[in-house]
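A single protein chain has been removed from this complex, and every other one stays in its place.
In this document, chain identifiers A and B correspond to the written order of the chains, with residue numbering beginning at 1 in each.
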Amino acid sequence: MCTIVPISLTVGANRIVPTIAIPHPLGNPSLTLEEERDIRRNLVGRALRALETEVTEQTVFEK
Amino acid sequence: MKLELGYIFIKDIQFAETSKVENGTLYVNKEEVKALILEDQNFKSADVELAKPGESVRIMPVKDVIEPRVKVEGPGGIFPGMVSKVETVGSGKTNVLKGAAVVTTGKIVGFQEGIIDMTGPGAEYTPFSQLNNLVLVCEPIDSLKQHEHEKALRFAGYKVAMYLGELAKNMTPDQVDTFETPTLVEGIKMYPELPRVAYVCMLQSQGLMHDTYVYGVDAKQTISTLIYPTEMMDGAIVSGNCVSACDKNTTYHHLNNPVVHDLFAEHGKTLNFVGVIITNENVYLADKERSSNWSAKLAEYLGVDGVIVSEEGFGNPDTDLIMNCKKIENKGIKTVLITDEYAGRDGTSQSLADADVRANAVVTGGNANEVIELPPMDKIIGHVEVADVIAGGFDGSLHADGSITAELQVITGATNEMGFNKLSAR
Partner (left out) sequence: MLKVVHYINQFFANVGGEEMAHIPAELREGNVGPGLAFQQAFGDEAQIVATIVCGDSYFNENMEEAQKTIINMVKELQPDLFIAGPAFNAGRYGVACGTIAKAVKDQLNIPVLIGMYKENPGADMFKTSLYVVSTKNSAAGMRDAVKKMAPLALKLAKGEKIGASSEEGYMPNGIRKNFFDTERGSKRAVKMLLNKLVDKEFETEFPMPDFDRVAPNPAVKDITKAKIALVTSGGIVPKGNPDHIESSSASKYGKYDIDGVMDLTEATYETAHGGYDPVYANLDPDRVLPVDILREFEKQGKIGSLHRYFYTTVGNGTAVKSAKAFAAKFAQELKADGVDAVILTST
C-alpha cells in the first residue's frame, strides 16, 4: 500500500494499492475520525481483495 | 529583466558598539541583533555567536543559512512576500555582503538539521565553512509546536540578514556583476543560432516541515510556473524546509543558485538561457503528475532545446525528478538531471528510489550515506547531543571526546543537488 505508485512499479511490487498521501497513506486529517476510518476500511479491504486476486504481472488495484 | 549585483567582500566579522561594514570587516552590535530576535515572543532566549573560517567551531543543529542582501535600486525589497511587500523583484541594483552569512540554530525542530564545521574534514564538505558567519542561537518557549518553532526561526534569520544587508545599502561595491534576461522574443532575435536552454528548479514542498516559499506562498500550493532568474537573487524563493541537511537547499543556495549562475556564464556564448521553471515536490501522487505535466508543458511552450533539472531531497522526490525527465524528454527536449545518491554506507546499493532509461545524463552530488569522522572541536555553538538523532546520525554517533561518526547526510549542504559543490561519486 503506497502513495507514490510509480516508485512501487519501479522497484517491482506485484500487488499495489494506491493510498492517500505520503505522511498519511491510510488517513486524511482534513476529515472527521469516522470518515477517516471509512477510508481506511475501504483501502484495507482493497488490499485484502488484492491478496485474493491471482496476478501474473505488476497490478495496481485502483478500485 | 536586468539586475546588477554589487558585491561587498567581507573578510572578517567582529562584534562592536555600532553595526557597520568597514574595510571588508562586518561589525555587529550583538545586543541589537538579540533584541531583533526576541521581538518574537516565541523565543525565551537568544544568543549571538561568531564562526569564522578555520576556527575550531562546530555549529549544530543548523536550520538555515542566509546571505545578507539589500535592494539599492529598483522595485521591492529582499524576501518579497515574506518580509518585504509582495513587489516583483529582480531588477535594478542589489548589494550583497559576499563572504558573510546568518546561520540559525538552537533547540532541534526536526530530525533534518545539520552540522557546519569551520575546520577539519567536515569543513571540506560544506561551503558555509568558508564564510564569516553570524550564528543565531534561538531557544523557543516550552509550549511551542514544531511548525511554529520552524516558522519563528525562519523569520529570525530573515530579519537579521536584512538588518545586516541594510548596512551595505549606501556602499560602493567592490565588484558589480550584471545579469539580464531578455524577453523570449528578444532573446530569440539576439541569439538565433544558439540552443535555447531553461532551468527546471524543483522545490521541496512535502509538508509543514518541508516547505519552500515563493513570494510568500507555500510552494506546495502552487502549480509549476515561470520566474526570472534575477528574482531568485533578490530572495523571491526562500527555504523553510527541514529535509536532510546534506541536500536541502538553504536560502543561501536559492540566492546564489549555481545553475542560474553557470547558465548565465554561458548565456549569449554557447547557449541562450531563457529562464527558470519552478515546480514543487508534493506528497500526493496527483500533485506530482500535475506539476510535472506543467513543467513539461512550460518547457515546450518556451520552445527550448534542453533543460537542466535540479532536485531537492531524496526518496519520493526521485519520482518527481524522473517524471519531469520523462515528460520533458517525451516533448523532444533534452534533459540533464542533478541529484545525489543514497547508495548505502558501503556504496553498493542502488542509489535512487526511481529510475528511467531516459535519465541518461545525470550529475551526482555524491553518496550521502558515506560515513565520515568529525573530530572534536574546541567550541560548540548549539546542541551537540542531537548528533545521534539527526538524519544521518545513529546510536553512538557522538563519542565521549566530542567527535562524531555519522553519514555525510548530517553536513549542511554536503551533497547539494543544485550542483553547488565539487563533490561527486562514481
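General observations
Keep in mind that, in the parts below, a contact is a pair of C-beta atoms (placed from the backbone, for glycine too) under 8 Å apart; a residue touches a chain by one contact, two chains touch by 3 or more.
Only a predicted model underlies this, so the values are computations on that prediction, with no experimental measurement involved.
In the complete complex, the hidden chain is touched by one of B:Ala101, B:Ala156, B:Ala368 or B:Leu398, namely B:Ala368. Listed residues B:Leu255, B:Leu352, B:Ile381 or B:Leu398: the one in touch with the omitted chain is B:Leu352. Although one chain is hidden here, its contacts on chain B can still be listed: residues 110-112, 124, 146-147, 195, 197, 206-210, 243-244, 258-259, 261-263, 265-266, 270-271, 283, 305-308, 314-315, 334, 336, 338-339, 341-352, 355-357, 359-370, 388-395, 407-409, 416-426.
Residues 1-3, 8, 10-12, 14-15, 19, 22-27, 29, 33, 36-37, 40-41, 43-45, 47-48, 51-59 are the ones on chain A that touch the missing chain.
Here is the rule we use: only the chains that are shown with their structure count from here on.
By the touch criterion given at the top, residues 206-207, 283-285, 288, 316, 318-319, 322-323, 353-355 of chain B touch chain A in their complex. Against chain B, in their complex, chain A makes its touches with residues 3-7, 10-11, 18, 20-23.
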